[in-house]
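Heads up, the thing below is written out as structure tokens.
All protein chains of the complex are present and in place, except for one that has been dropped.
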Amino acid sequence: MKNFLNIQEVDAHCDVPCGIYDPITAQVAALSVIRMVDLMEGLEKDSSLSYKNSIVRYVGLKESECEKVKHEIRIIWGDFIKPPMVEKYPHIHSLVHNIMALGSFNRQHVSKEKAVELLEAVNEFAEIFWALKDVKTKKVKAHYPPNNEIVVPA
Amino acid sequence: MKNFLNIQEVDAHCDVPCGIYDPITAQVAALSVIRMVDLMEGLEKDSSLSYKNSIVRYVGLKESECEKVKHEIRIIWGDFIKPPMVEKYPHIHSLVHNIMALGSFNRQHVSKEKAVELLEAVNEFAEIFWALKDVKTKKVKAHYPPNNEIVVPA
Amino acid sequence: MKNFLNIQEVDAHCDVPCGIYDPITAQVAALSVIRMVDLMEGLEKDSSLSYKNSIVRYVGLKESECEKVKHEIRIIWGDFIKPPMVEKYPHIHSLVHNIMALGSFNRQHVSKEKAVELLEAVNEFAEIFWALKDVKTKKVKAHYPPNNEIVVPA
Amino acid sequence: MKNFLNIQEVDAHCDVPCGIYDPITAQVAALSVIRMVDLMEGLEKDSSLSYKNSIVRYVGLKESECEKVKHEIRIIWGDFIKPPMVEKYPHIHSLVHNIMALGSFNRQHVSKEKAVELLEAVNEFAEIFWALKDVKTKKVKAHYPPNNEIVVPA
Amino acid sequence: MKNFLNIQEVDAHCDVPCGIYDPITAQVAALSVIRMVDLMEGLEKDSSLSYKNSIVRYVGLKESECEKVKHEIRIIWGDFIKPPMVEKYPHIHSLVHNIMALGSFNRQHVSKEKAVELLEAVNEFAEIFWALKDVKTKKVKAHYPPNNEIVVPA
Partner (left out) sequence: MKNFLNIQEVDAHCDVPCGIYDPITAQVAALSVIRMVDLMEGLEKDSSLSYKNSIVRYVGLKESECEKVKHEIRIIWGDFIKPPMVEKYPHIHSLVHNIMALGSFNRQHVSKEKAVELLEAVNEFAEIFWALKDVKTKKVKAHYPPNNEIVVPA
């Protein structure tokens, strides 16, 4: 298997088809995972249809938001991150691998601690992403519950 | 048909299931529509498979990004905007209706002018959205092509 | 932001790409929402896997049928309804906005009353739609449970 | 492999989960396939981006409408049609098999004749479907282009 | 309605667009249905969020795997199987019809016996498929739980 670098050489003048990458979608999705855990833990348990309806929906949303985190990060990692960037941030592969694992863990479990850990890993990825684009970042509290901090352009 | 307000009264203590709304997804999608038009107009026409491959892909992406704009705005409009807010911003219905029309227009045509108009309409919606949440906004140039301005929390 | 009407002037000779709109899909979906509520309320509660399996499926189907109602109505409203039609039926914006709200309410709750209200709002939309096309309508009982009345061409 | 009939015996008291089947969705989709062929054949060929944009979109819509026909018919055939009904209409299997083949043919080609044939096969299926439910049918011209006749409850 | 055979005559030189059909996807999905039933039956019932989270996910996965079985078999049956093959294996229509019914039964119930029956029906279909391509088959135990036997090329 050839190294993908020689593709890059041929293709250096041509950017990816779109060039629009923004980790914010993954960050909002990670916030939603935390929110779903908060909502599930905040529900008063009873045997009503209403309770069951909410549980099924929150689990379903947690599933799709976890999946969105993984999908969005995979796209940026696979399409934007090139081998020379990996040399600069050699742990980016294991960071992304860990985001995948945390995404799956949060699908399989209901854990505030691990949901926050997922957001933190995605924030760390966002920091590297913006640094690679020479864009300064800051931490801001999200304007909606759960109001955790996210890393955005300054 | 009863007015939906009486639902709100019954439900005033309960937030929407998630409360996480952010027009940024629609704004990034609108930027992508502009980008697709730029890429299509920038391609040198020839009869190669490579050219055809690019055209099909750009049209396909333009389709799905236009749809994403419409879908995201519909969600915020339908779930977050309540009748009392409509009283405060009475033209919001026609603004959203116009975003739908512009979204379809941009699917049916390849027009830089109308793609920019779509982004501007979405920015106007974002301004109202953040004002309703008492969040100050600013205009920033997007950190990726086509680099148009978007309205984000200050 | 320019008024979308000037697009219409340029485009008056050209219909939307397809011209095939039919509210029947939204009406069948609204019937399905009622049906899901009936099935959920008709289930005998027990702790069996079979019971849980049914609840999860009915909630899931209720979710997707509510979403289908909202998606289909959004398409007809956004693509078929033009500003001059809004002048003729000025409450159509708030009717559609209400369908969105009712669609979400029915996702969040299990309520026969509100599910029927959703169908009625969709029927009202269908009546306007067919009137705009100069097609006479009638009310017929659906040929499948829950057998509520729907508005269809006479 | 056991015959599925003994499942039916165990399950005779329980209807399918929903009981809402209506071939109208497949019929509207088949009309859309014809419409796409008409639009494609009606386009004036040139080398503009606008022309290419339309072609890609019409092919894409033809694809998804053909798929919708096949998917909807498969659901009704697989879930509503039971072995005793097959005894009553022994050619229903080959009719459905033919709809699948016609659906694929219309994806692979641009042919008005074969698109109409697809609609006719779906109409024939609708006729059997309503007869099995003891619902009388009539043929009506669709209220939108291409205005072909469809079989609906009388 | 014309017989589809005359399409075949016109089209004899042209294969289906891709020619890549493999029942393995449906077989893996059928194995997953069995696996989901095993997991659901193996869970210790309690009132924890963790238990509910798992149940919702297993039911959801069972749904989508059943659907995948039906969708994949429909594609091969509808696109690869031609009328002359039906003459050779006249029961293939009722076999496929039964797979559809078993797929739906397994969505509606939690039954190891019926899940295994679904896999067996899919294996029988795979056997016919490979025989039609003159490829010899063997039965092998799957390399992952639930480790049931599947029919694959020898």
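Going in written order, the chains are labelled A, B, C, D and E, and every chain counts its residues from 1.
Keep this in mind: a contact is a pair of C-beta atoms (placed from the backbone, for glycine too) under 8 Å apart; a residue touches a chain by one contact, two chains touch by 3 or more.
These numbers were taken from a predicted model, which means no experiment stands behind them.
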For the chain not depicted, the shown chains it touches: A, B, D, E
Candidate in contact with the missing chain, chosen from A:D38, A:E124 or A:E149: A:E124
Subunit A, residues in touch with the chain not shown (by the definition above): 1-4, 7, 16-17, 70-71, 74, 77-79, 81-83, 86, 93-95, 97-98, 100-105, 107-108, 114, 117, 120-121, 124
Interface with the unshown chain - residue positions in subunit B: 47, 49-50, 52-54, 56-57, 60
Subunit D, residues in touch with the chain not shown (by the definition above): 40-41, 45, 55-56, 59-60, 62-63, 107-110
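Keep this in mind: only the chains that are shown with their structure count from here on.
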Chains contacting each of subunit B and subunit E, listed by label: A, C, D
More contacts between chains, C-D or B-D: C-D
Angle of the C-alpha superposing rotation, subunit A to subunit D, to the nearest 5 degrees: 180
Which listed pair, A-B, B-C or B-D, duplicates the contacts of A-E in over half of its pairs: B-D
Separation of subunit D from subunit E, taking each centre as the mean of its C-alpha atoms, in whole Å: 22
Averaged-CA centre spacing for the pair subunit E and subunit C, given as whole angstrom: 34
Residues of subunit E touching at least two other chains: 56, 60, 107-108
Overall pattern in which the protein chains touch one another (line/ring/star/complete/other): other
Pairs of chains in contact (touch as defined earlier), listed by label: A-B, A-C, A-E, B-C, B-D, C-D, C-E, D-E
